[in-house]
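Right, subunit A next:
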Amino acid sequence: MKIKKEELIERLRELSRSGYNYLVKITAVDYIDHLEVIYFIRNMQNKKEENVRLDLKNGESLPTVIEIYKSADYYERELSEMFGIAIEGRDVKRLLIEKWDGLEAPLRKNFQWGSEYKSG
Partner candidate 1 sequence: MLTRINVGPIHPSTHGVLRLVVTLDGDTIVDVEPHIGFLHRGVEKLAENRMYMQSESYMEKIDYVAPMAYSDLYVAAVEEAMGIHPKERAKYVRLILLEFQRIASHLLWLGAFCNDLGQIFTMFMWTMKDRDLILNLLQDVTGSRMFYVNMRLGGVSIDLPPNFEEHANKLLDYLEKRFKDYETFLEKNPVFIERTKDVGILKREDAIALGVTGPVLRASGVNFDVRRDYAYYVYEKLHFIPQVQTKGDSFARYKVRMREMKESIKLIRDALKLMPEGDALGMPIKLISPPVKESEVIVRRELPRGEGMIFMVTDKQRPYRLAIRAPSFINLSALRYIAKGARYADLFSILGSLDLVMADVDR
Partner candidate 2 sequence: MLTDSFGRLIVEVIAIFILIVFFDYTFGWLERKSIAKAQFRHGPTYVGKFGILQNLADIVKLLAKENIIPKNADKLVFSTVPLLLLALFIFLIYLLPFPDSLGIDISVGLLAIFVLLSFAPLLIFLTGAASGNKFSLISAQRSVIMSLAYEVPLILSVAAVALYAGSFNIADIVNSQAKIPFIVLMPIGFVVFFIAMLAELERPPFDLREADSELIAGWLVDVGAPYYAVALFVDYTRMFLGSLLISLLFLGGWLGPYLPGLIWLLIKAFVAAVVIVIMRATTVRMRLDRLMRFGWFWLLPLAVLNIILTFMLFVK
């Protein structure tokens, strides 16, 4: 299901009310000119799945869905770290790579591989 960024919260709320209450994963794909964000959600009653997709322009931010799905917490933090997507409406701390020497968003296609480690 392809939706627009503005209607994301609304659609997810609708879906979660209709039984799709389990968030499997949030991930993104970098298509260089734009990003595609995918929400995999599941209905735990009848085990049906739904993918909610939306396109993001480079540098655009994403609204948080943490009020609808509690488990979105870690996935959003991962997303913001690995793809450099800013999350609106919540404080996203750096998650995976602590003490990282200045290189951003490793899962973007324009990512430069890291430098050698300097001790001391």
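Candidate entries met the following condition: all candidates are chains of the complex that A comes from, given by their letters.
Everything that follows uses one rule, which is that a residue touches a chain if its C-beta (ideal position, glycine included) is under 8 Å from a C-beta of that chain, and two chains touch if they have at least 3 such contacts; residues count from 1.
Note that the structure is a prediction, hence the values are computed from the model and not measured.
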item	value
Candidate number, among 1 or 2, whose chain touches subunit A in this complex	1
List of subunit A residues in touch with candidate 1 within their complex	21-25, 27, 29-30, 38, 40, 44, 47, 69-71, 73-74, 78, 82, 95-98, 106-107, 111
